[in-house]
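One structure is given below, represented as structure tokens, and several questions about it will come after.
The other protein chains are all here in position, but one chain of the complex has been omitted.
Entry: subunit A
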């Protein structure tokens, strides 16, 4: 919490991470982890049956994957780092301290993966022309690439597992605690066939794109890829069920046992329904591709593909959900404040220890009541400035002012158009974590709760987006115990 605060008020900070991360997951699962073994298998089959058409098709599909994974895929991977360190530097900095070597090892595997995909793609034509031993070597390269793609995923899932782990690491700060997390294996078991099935659907689409209608090979290829997809689809549902049944145990540790599980049960229920619907859609389309390949329109493949996207998105959201109200199980809350800091901050207030203040923009000053005398006006401004700082420190990592997941939206839903007086909002926020177990308790002092209330009251009359440090900069608090508002500077 002691950094200049980057903030996106319209998009919302979490959406920045979500857009980048979900794009990365889709490309990683669909075009790398799942697709590389399929391509290597195709190349192998073409070599075994001495049919060059398989080889050509495999190369074309690989080329598409190569173009996308080495650009959007690689950069969104780095983008996750960039966005997380902008939005929640406290949590990522803490995670890196614990997981440096896991990430370092993952990085070495990633370097290997990149070198392998470069080698696999760029030597394809040359080594194929040389034939014989070279071709066999090339096919092995393909399977090695598939293996390394899977290993990078397996390591990252361990770190994700750690973030959900309910507190074991408090006694043992190690990577292996992440791996031994009860959700690790179910999660990995779910992602693996998901990636393969996703790749199958994308490959079917590319087969239709790269072959001609009426060409017998088109139907052979469709059937083969369909069988691949058919083999993995049931595993998605089995592993999904395993994951689904493992979650409540892990959840209990984070949340109060009887609290708020209703909303979560809804989520879980929906996940299972979506997973079942997705698998059924895949099975239907695949049956069609096997038995009536000539009648399969391209558009039919879009449905299982979208369905998989929906399921993956939902899966990731459930995973995020399990963690709450923490960002690192029982060590740090989603607001980036350590559990251990609460006693101090609730006693003395968060402002006392804040290095920076977040200046109000001109637009944010609109809506101040008329008819105040000069001293009243500056006292009012000071309260709003301090209230904004409380908001920025304690709420802004997840909530915006008026944009996505906005605090004003939540208040509007709860209190409507009645005035959001500090009494009303402060007393709600003080006890909110009992009613909403996904919310962290308010970390500041009683006085700050009132300041926050004053600021929320101001937000009812001022719809200006809240700027982040990236546009208005920061003000350094001169004396941390007696704070001065920005306007005094």
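FYI, a residue touches a chain if its C-beta (ideal position, glycine included) is under 8 Å from a C-beta of that chain, and two chains touch if they have at least 3 such contacts; residues count from 1.
By definition in this document, contacts and distances are computed from a predicted model.
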{"item": "Candidate names \"Cytochrome c\", \"Osmoprotectant transport system permease protein\", \"Nitrogenase iron-molybdenum cofactor biosynthesis protein NifN\" or \"Sn-glycerol-3-phosphate ABC transporter ATP-binding protein UgpC\"; UniProt protein name, chain not shown", "value": "\"Cytochrome c\""}
{"item": "Contact partner of the left-out chain, one of A:22, A:72, A:189 or A:231", "value": "A:72"}
{"item": "Residues of subunit A in contact with the chain not shown", "value": "2-6, 16, 20, 67, 70-72, 74-76, 78-79, 81-83, 85-86, 89-90, 92-94, 96-101, 103-104, 107, 110-111, 114-115, 118, 122, 338, 340-341, 343-344, 347-348, 353, 355-356, 468-476, 478"}
